[in-house]
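With one protein chain held back, the other chains of the complex are shown just where they sit.
Which chain is which? They are A, B and C, in the order written, and residues in each are numbered from 1.
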Amino acid sequence: MKKLRIGMLGTGFMARTHSNAYRRVNNFFNLAYEPELTAVCARNPATLKAFADQWGYASTETDWRKLVERDDIDVIDICLPNNLHAPVACAAAAAGKMVFTEKPLARETGEATAMCEAVEKAGVANMVWYNYRRVPAVTLAKQLVDEGRLGRIFHYRANFLQDWTISPDCPQGGNGTWRLDVATAGSGVTGDLLAHCIDTAIWINGPITAVTAMTETFIKERKNLDTGTVEKVGIDDACAFLARFKNGSLAIFESTRYARGHKALYTFEINGENASIAWDLHDLHRLQYFDHDDNSLIRGWHNIHVTDGDQPYMDKWWVPGLQIGYEHSFVHQAADAFEALAKGENPTPSFRDALETTKVCDAVLKSAATGQWVNL
Amino acid sequence: MKKLRIGMLGTGFMARTHSNAYRRVNNFFNLAYEPELTAVCARNPATLKAFADQWGYASTETDWRKLVERDDIDVIDICLPNNLHAPVACAAAAAGKMVFTEKPLARETGEATAMCEAVEKAGVANMVWYNYRRVPAVTLAKQLVDEGRLGRIFHYRANFLQDWTISPDCPQGGNGTWRLDVATAGSGVTGDLLAHCIDTAIWINGPITAVTAMTETFIKERKNLDTGTVEKVGIDDACAFLARFKNGSLAIFESTRYARGHKALYTFEINGENASIAWDLHDLHRLQYFDHDDNSLIRGWHNIHVTDGDQPYMDKWWVPGLQIGYEHSFVHQAADAFEALAKGENPTPSFRDALETTKVCDAVLKSAATGQWVNL
Amino acid sequence: MKKLRIGMLGTGFMARTHSNAYRRVNNFFNLAYEPELTAVCARNPATLKAFADQWGYASTETDWRKLVERDDIDVIDICLPNNLHAPVACAAAAAGKMVFTEKPLARETGEATAMCEAVEKAGVANMVWYNYRRVPAVTLAKQLVDEGRLGRIFHYRANFLQDWTISPDCPQGGNGTWRLDVATAGSGVTGDLLAHCIDTAIWINGPITAVTAMTETFIKERKNLDTGTVEKVGIDDACAFLARFKNGSLAIFESTRYARGHKALYTFEINGENASIAWDLHDLHRLQYFDHDDNSLIRGWHNIHVTDGDQPYMDKWWVPGLQIGYEHSFVHQAADAFEALAKGENPTPSFRDALETTKVCDAVLKSAATGQWVNL
Partner (left out) sequence: MKKLRIGMLGTGFMARTHSNAYRRVNNFFNLAYEPELTAVCARNPATLKAFADQWGYASTETDWRKLVERDDIDVIDICLPNNLHAPVACAAAAAGKMVFTEKPLARETGEATAMCEAVEKAGVANMVWYNYRRVPAVTLAKQLVDEGRLGRIFHYRANFLQDWTISPDCPQGGNGTWRLDVATAGSGVTGDLLAHCIDTAIWINGPITAVTAMTETFIKERKNLDTGTVEKVGIDDACAFLARFKNGSLAIFESTRYARGHKALYTFEINGENASIAWDLHDLHRLQYFDHDDNSLIRGWHNIHVTDGDQPYMDKWWVPGLQIGYEHSFVHQAADAFEALAKGENPTPSFRDALETTKVCDAVLKSAATGQWVNL
């Protein structure tokens, strides 16, 4: 088994999900590669040490430039705030490292394009962790659409609803709250949550050709923990947009962090001529499927418990009826990435794939600012 | 259209559901018969007058013996406490009237047998209002089983859960509370609620051959509103039993009025070799259906919204997607009864059909008293 | 009890729901008025006769102008295609009749405004049958919002999804298919389905101030049964729009007749600072409610079975746990209308109330045509 020496950047939530994926993937998948937790990098020494101990990283760094230059690293995995994706990825590519990064690829299209060019010029493998593609029920949805079971697609609708920023006391900036800071994050729910919806939508339903959007910032000022002052909020708290796909279908997308009662409700539904599919993240192990070809007496939405061995990835886990969870989507993506590398292919979604999502996000924000439809 | 002159006994809850059925059935079904609300009978003159006005009964009586003897009545419909079913039905039969009665047929097998003999000797049409047979989803369940879709049946389970008698302040006897008075009702949940479960089960799955049961009375004493005194409670507050069917399947049944959170949750599920069916009264317009023959990728319980025109009774109502409710089961039973009469057949379930349910109830109560299996 | 002599126009689906409401309302509600089915009017004599017999109308007319002029009619109830709402309503008002009409009020704002002016000039009671306001769970939603339980509202989303026109063989025009004929209907899903969503939204959440929309006609040509020729389809098969409310909340609305698997799925959800509410028509007797004030350990969406006596209208029907259906919303609206009349008030929603919905529909269609936001 070939070792793949990982250089992890960051010690936050996503660094945990990726580290977990690396630690588990070979217990469940038979692969040509085995990741090795070679080094982890962060600025805060105490946090860094604790994280390295918890996950078994062999060494630490406090300067990402050093990590990127180390000879004993094969893959740079970026779990940093969005503003750092571009500089780190470009430097890592220049240093000949494979680059994996958390989504979104970058804060906006300019940065994202530069990243694509950097990895392509360097000829290094590159991947963005749009993990929801690898939830078995979502992968199954893609498979059912690709098999033509839905026929012509008429409608796509997706939303991503949360409720964790409703309190005006929720700070922006400082202490891990960079997602509310527009300079760091690039945008609010659009880049953080809608990016997931858009990535899945393009993957399953093809290119988006036009959008019209609206955004809103419900809480206008928040305290910045870094500066200690109350500052204007620059991010979009909520965003909704209408879209048209190249295949002629219509779509609505919505995301907010002000939907009381929804912790992390990512949902999508696709309506085709013959069949429809629906999924949501709160019960991610289930897929809803309606088939008009069913005998009319017993026609109804199939509530599919996606835990059978012939359903995507599920032969690797337990037995029918026993569900897996959120973190497994990262294990699957790691497994698929290593299989791609073993075949000499680039993992998916690549930077170039993810660039399309960033372009849609930018079009959405532009439409919201101008009140006009924006073509892609 | 032939008139069918109804003599209604009682002005309580069930008298309302039956009266409503008579008032509505010809608006939705094309029938040879049309019921006419000729007379209603109750002891309390004020209540009686109000009821007659509300429902448009042409006349009233305060003595059921008089009603039974009237020449201008075709059908005696008994919506009285259980202890009066036998005397009224036998007198009505003797007077040559058709007899419809609310379930259960009687307090116990002796009374019920006498009633069967009375109507059969008199040669009059007879029917018991086990209305749940005519909920479209339940009728559809029966149809799917009869078509052989389930194959060999392995399991049947049913329960009827309520929570309205949990308070010790709930009285027994007096003011419409006869259901808690054992002398009047005959039993508690067994005759009131399990009777429904048993009727459906026999109808769909065939005869029950043996039972073992337990009962419990959680609140031992309650105030009797008639006598004003606190008296020992004689009914079963809860009853559960195991059963074997003639077709080799196993069953569990349970009923209680102490299941907090369930207002009137009648549920049943049937597991066959090829398919399974589940239904519950709280969403009575839906049927759950699992078919093992579905392609394994998209296999899951079908959540059937039973509102299509090819599903039982639904061509008579609105359009697909628009649900009907509880009361419609009585309209359907009235329609079916009138259709049977038009063909010269007896409506179903007949007294003789309903006698089987009473026998099972008696066996259940006997088993609970003795701790032994009781064969049927 | 005062008689209210009804002159019904039409014998189609909606004429059945209204006739049923009139026939039932006094059995369940204690009212000062009692409707009398005096006359029904339609062009086809055979259909007309059958309908009058089925529902017990005392007389028939084949010319609506004659009906409108009859002295023995108090209320003209319009269940005709949309293009006839304005001429009939205006003539009825001029003849001094109360006017009830099926929704939408009219094909567009000009007609609708004229209707408002006609009834107001004549001083006659007027009402539009936006029946979903009177589904108990919807009425309860309104009550919860009005009590302030949700706090500041952030989001409103609604859709109305059907799948009955997916087949290209579905005709437009002729034989009851006027809903696909733009000249008769005025629009497609916007006036037919979104009108319901908009009416409820304005009622619960206040005025809409701006919209941006897109529409699509998936099947471009259909056969017209009247003319026998294949003609261009003029209606919108699908429509989605973004909106802003005066109270600062954002909204998305969508309707289509191409959502395979949804027969008549009207849903809405409202997210407030403290609580959220969700409802759908396929299980209309339930309301979903999330309250952030619940203890965090046991916090979750309440699945409310709206059948208790203290919930809207439910003291009039059966007992807790026993659900009602679609048609009851019309009974409730009739009851409320008669109560309003008894108090000397105009029933709701009035023509003037419904005009607001028509204005939003027009703005939506205009936005879809121009690609611009339209202010209201």
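By our rule, a contact is a pair of C-beta atoms (placed from the backbone, for glycine too) under 8 Å apart; a residue touches a chain by one contact, two chains touch by 3 or more.
Just so we're clear, the structure is a prediction, and the values are computed from it rather than from any experiment.
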{"item": "Contact set of the excluded chain (shown chains only)", "value": "A, B, C"}
{"item": "Options B:104, B:171, B:272 or B:349, residue touching the unrepresented chain", "value": "B:272"}
{"item": "Selected residue (touches chain absent from view) among B:94, B:170, B:225 or B:259", "value": "B:259"}
{"item": "Absent-chain contact - pick from C:110, C:168, C:248 or C:300", "value": "C:300"}
{"item": "Of A:109, A:209, A:323 or A:348, the one touching the omitted chain in the full complex", "value": "A:323"}
{"item": "On chain C, residues whose C-beta touches the chain left out of the figure", "value": "140, 143-144, 149, 287, 289, 291, 294, 296-305, 308, 310-311"}
{"item": "Contact set of chain B toward the excluded chain (per top definition)", "value": "150, 154-155, 157, 159, 161, 163, 166, 212-214, 216, 218, 238, 240-242, 244, 248, 250, 252, 254, 256, 258-262, 271-276, 290, 292, 301, 371-373"}
{"item": "Where the missing chain touches chain A, by residue", "value": "13, 17, 19-20, 23-24, 26-27, 54-55, 162, 164, 262-265, 281-286, 305, 307-308, 317-328"}
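Operating definition for what follows: only the chains that are shown with their structure count from here on.
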{"item": "Centre-most chain [mean C-alpha coordinates]", "value": "C"}
{"item": "Most distant chain from chain B, judged by the mean position of its C-alpha atoms", "value": "A"}
{"item": "Cα-centroid distance, chain A relative to chain B, in whole angstrom", "value": "55"}
{"item": "Centroid spacing, where centroids are CA-atom means, of chain B and chain C in whole angstrom", "value": "36"}
{"item": "Gap in Å, rounded to a whole number, between the CA centres of chain C and chain A", "value": "41"}
{"item": "Sites on chain B at which at least two other chains make contact", "value": "305, 308"}
